[in-house]
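Of the protein chains in this complex, all but one are displayed in their positions.
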Amino acid sequence: MAYRIGIFGASGYAGGELVRVVDAHPGMDLVYLGAHSRAGSLLGEIHPHLSGGERSVGSLDPDAAGSLDLVFLALPHGASAEPAMALLERGVRVADLGSDFRLDSPGRYEEAYGGTHPYPEQLGMWPYGIPELYRSAIAGSDRVAVPGCYPTSAILALAPLAEAGLIASSGIIVDAKSGVSGAGRGVKAALMFGAVDEGVVAYNVLTHRHRPEIEQVLGAVAGGPVEVVFTPHLVPMQRGILSTCYAPAAVGADQVSVRNALEAAYADSPLVTVGDGPPTTRWVVGSGRCMLSSHVDERTGTVIVLSAIDNLLKGAASQAVQCANLMLGLGETDGLPTEGWMP
Amino acid sequence: MAYRIGIFGASGYAGGELVRVVDAHPGMDLVYLGAHSRAGSLLGEIHPHLSGGERSVGSLDPDAAGSLDLVFLALPHGASAEPAMALLERGVRVADLGSDFRLDSPGRYEEAYGGTHPYPEQLGMWPYGIPELYRSAIAGSDRVAVPGCYPTSAILALAPLAEAGLIASSGIIVDAKSGVSGAGRGVKAALMFGAVDEGVVAYNVLTHRHRPEIEQVLGAVAGGPVEVVFTPHLVPMQRGILSTCYAPAAVGADQVSVRNALEAAYADSPLVTVGDGPPTTRWVVGSGRCMLSSHVDERTGTVIVLSAIDNLLKGAASQAVQCANLMLGLGETDGLPTEGWMP
Amino acid sequence: MAYRIGIFGASGYAGGELVRVVDAHPGMDLVYLGAHSRAGSLLGEIHPHLSGGERSVGSLDPDAAGSLDLVFLALPHGASAEPAMALLERGVRVADLGSDFRLDSPGRYEEAYGGTHPYPEQLGMWPYGIPELYRSAIAGSDRVAVPGCYPTSAILALAPLAEAGLIASSGIIVDAKSGVSGAGRGVKAALMFGAVDEGVVAYNVLTHRHRPEIEQVLGAVAGGPVEVVFTPHLVPMQRGILSTCYAPAAVGADQVSVRNALEAAYADSPLVTVGDGPPTTRWVVGSGRCMLSSHVDERTGTVIVLSAIDNLLKGAASQAVQCANLMLGLGETDGLPTEGWMP
Partner (left out) sequence: MAYRIGIFGASGYAGGELVRVVDAHPGMDLVYLGAHSRAGSLLGEIHPHLSGGERSVGSLDPDAAGSLDLVFLALPHGASAEPAMALLERGVRVADLGSDFRLDSPGRYEEAYGGTHPYPEQLGMWPYGIPELYRSAIAGSDRVAVPGCYPTSAILALAPLAEAGLIASSGIIVDAKSGVSGAGRGVKAALMFGAVDEGVVAYNVLTHRHRPEIEQVLGAVAGGPVEVVFTPHLVPMQRGILSTCYAPAAVGADQVSVRNALEAAYADSPLVTVGDGPPTTRWVVGSGRCMLSSHVDERTGTVIVLSAIDNLLKGAASQAVQCANLMLGLGETDGLPTEGWMP
């Protein structure tokens, strides 16, 4: 018997991917679709590429959703808190792809997003939804804060090294290159084909809201504060993030110890693999996998880890389903896409 | 219990897609991978995006393949005939994605490919692998000639109209726009990023080898010779074919009768849908679907049908698996990808 | 001494290209820039890629523009008529890149655009701005209606054959593939990178407003009505149009006579060349050139002409400057870009 699943925020890119992944999941039944501005539409009007286009999309009202085992929230920043709390109150598990519950304290929340959180006591109560790092906490929880695409790629690259003490806690640089879908489905001049195609550009330099999230998790595993400079870039492609992560090498860090630390950390995590050479995002687009490679420059004392994910899958929808599998007692990789699309 | 499946020609783009689709198929077990120049490699060296990269790729020797229920052949033109006959002799079903057995007579074969066929008596004996048209013939056969990507898109657009007498038998134009993967994985100057990106070009004008295949099938359903002008174009994208098909309207052809004919023809075929407006290839890329729209110009007496498919799926791998499902007595759409990738 | 030039509508893509071409023109001085919604901006805020970004952009008021020899109008449909007439009244030559004065009669105008024209007596009075066809009329005029990008590519391909009686006057199909810049700089969901990249789609099937313009000019050179089916497509690239033009062959049309007719027509026109094989749009992007190739199918009696231009240059800005050169008594190709950009 399959679990009854809802998706709130089905009209965006991540929402569409959630529909696709859950539709293909043998242990899940997608029984409710909700959206804000597109409530009342048919799914096929919003996502013509999906099958079952005659399914209707309802509101974000928790009561309208009926009896559900778990709801995925794929809503804009700030829009998750209310429906999340309402669903939890009704006994429905919540996997939130938004940023409302990722940070662990009101202070860090204010640093990242400004303002005060409507449920400050919830901050720190939600497991951070990277199963490779927080498997057991996620499995035992009725709520999970699924991380953003940039933090997922950077944290998978650096957390094992921070934990093993192989990198310094400052001087870390995450230079990330993202496909355009990461910017969402909103209609903006800066995201027009004419503006994006055949160009590369950095944005939100030194001000991107995902930086505190990266520092929080790396700090937690390192056992002390970690400083990160994070620079996101927009690359003319639909999907994929490549994070080029630089850190000063700590004592004992060399090519062997760094690679061993990564391999040991992910030995039981089939979706994260460490390769011999730099991964292209092409190899992971379409799958819930993360591919890493490590490179140590003894000349300058620098560790480089390259990390490639599909921003809409391991960086959003499939990671959320991976978390949900754990929350529901299913196999961690059940129903997840494990093979990429190429060409 | 799943059927034992082999793929000969696993190293190309269509071969890689076959691996991906068969891997995900609940009724099929992929037990043998063969390739010509890459025999001896691991799958992961050839297709880093696929999982199970430690699987080894063997030769094209039918005996090496062991006991199999069905083999997919994804080999270059002219390379299918020998392994196909050898496999059939050993009692193995064959779904050939190549062009060796598609044409129905030595004369048409010579027109398209030049030279003589090594097994001329086989021509006309292989059901043409478009299940929407030849479902029962495919279901009863141990051999199927899976059509090329261009013919699939053009025939799905025009065959119902040719059969219903709604279009003339000459003056038909198929103007097709294909992604670059249709040209295969071979390394050529004309397929370099520097040559292809940001440009569109026609090629093989009036000489493309798929034209006789289109005329053969349209002629068969029309009950008489059909003349087609076929112009393929290369568009700077990985996947997808859009065929813009023009035909002089016959008596009785108007927007209603044309659309009705298409809808009636595909009423029992869930993978072909007729929409209200022009389909973009984006809506079908990643799935085994074909999307059509029809437009009738009463001013000039012209019928236009637009047809969008993923050239590597409905135009190759997933159509082959759709045929194999019928050959093996499985459900026609079992295990097929039915939801596209977007963005 | 250089002529004093103004550009009305400097903020769009065609306007930006006009600035670039006129800036590089040794016989022209760009002394006035006007725009509607961006009036009051600096050029560099609108077009960061242009030099002289400190130039200010004014209004579309003819009096504000001061003393000018010629103004280019690159305004939306319907917005040219008033400023054009006001400028002409002040003795300023006008090269209108818009569609207001291209059609030759109120009837055809209504067919294409609906409604009535504010200056119906002007229709038919403006030379049609393809210098290769109407060189002397343009040279003697103070007003020119510069054609759209699609008509330019189709007419250059077909007019010599229509004039020579080598093609029929009906059954003509123009299947055009355009880069996205042809759709303009307006912010629309359908033009987002996420919607356009990696896909091809037809639009305005049977209803595009440029079709009557093509029929008008082909009819004029043929000496009788000509019927055209025109299907535009959007291709994921910034610039370039490839028009694949099909026509039933008339008596006497074969590969030699068709090619000879094209070569003879453009013998004195250095910007139009007839090549041996299909042109890619890449070869003309960046230049004011048009590349043609011709292909005759004796089997089906079909003439195909392929025509490649840069939609923003030969399809807009550089053709306008080519016309202006004639209007001002300069050399026809003075200051025009004649070398493309590749890769």
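In this document, chain identifiers A, B and C correspond to the written order of the chains, with residue numbering beginning at 1 in each.
To be clear about the criterion, contacts are C-beta pairs under 8 Å (C-beta built on N, C-alpha and C of every residue); 3 or more make two chains touch, one makes a residue touch a chain.
Predicted model only: the values in this text are computed from it and were never measured.
Student: Using the touch definition from the top, which of A:11, A:80, A:244 or A:257 touches the missing chain?
Tutor: A:244
Student: Out of A:76, A:106 or A:171, which touches the unshown chain?
Tutor: Within the whole complex, the residue contacting the unshown chain is A:171.
Student: Touching the hidden chain in the complete assembly: which of C:152, C:169 or C:238 does that?
Tutor: Looking across C:152, C:169 or C:238, the contact with the absent chain belongs to C:238.
Student: Using the touch definition from the top, which of B:196, B:214 or B:305 touches the missing chain?
Tutor: Of the listed residues, the one touching the omitted chain is B:196.
Student: Among A:64, A:189, A:205 or A:267, which residue is in contact with the omitted chain in the full complex?
Tutor: Per the contact definition at the top, the residue touching the missing chain is A:205.
Student: List every residue of subunit A that touches the chain not included in the displayed model.
Tutor: 170-171, 173, 175, 177, 179, 194-195, 197-203, 205-206, 227-229, 231, 233, 235-240, 242, 244, 246, 248, 278-282, 285, 293, 295, 297, 299-300, 302, 304, 306, 343
Student: Touching the absent chain: which residues on subunit C qualify?
Tutor: 13, 16, 19-20, 23-24, 47-51, 180-181, 185, 198, 238-239, 279, 282-287, 289, 338-343
Student: List the residues of subunit B that touch the chain left out of this view.
Tutor: 13, 180-181, 185, 187-189, 191-198, 236-238
What we mean here is this: only the chains that are shown with their structure count from here on.
Student: Is the way these chains touch best called a line, a ring, a star, complete, or other?
Tutor: Shape = complete; every chain linked to every other.
Student: By CA centroids, point me to the most central chain in this structure.
Tutor: If we average C-alpha coordinates per chain, B lands closest to the whole-structure average.
Student: In whole angstrom, how far does the Cα centroid of subunit A sit from the Cα centroid of subunit C?
Tutor: Centre-to-centre distance between subunit A and subunit C: 47 Å.
Student: How many angstrom lie between the CA centroids of subunit A and subunit B, rounded to a whole number?
Tutor: 36
Student: Can you work out the whole-Å distance between the CA centroids of subunit B and subunit C?
Tutor: 39
Student: Counting only residues that touch at least two other chains, what does the list for subunit B look like?
Tutor: 198, 238-239, 279, 282, 285, 343
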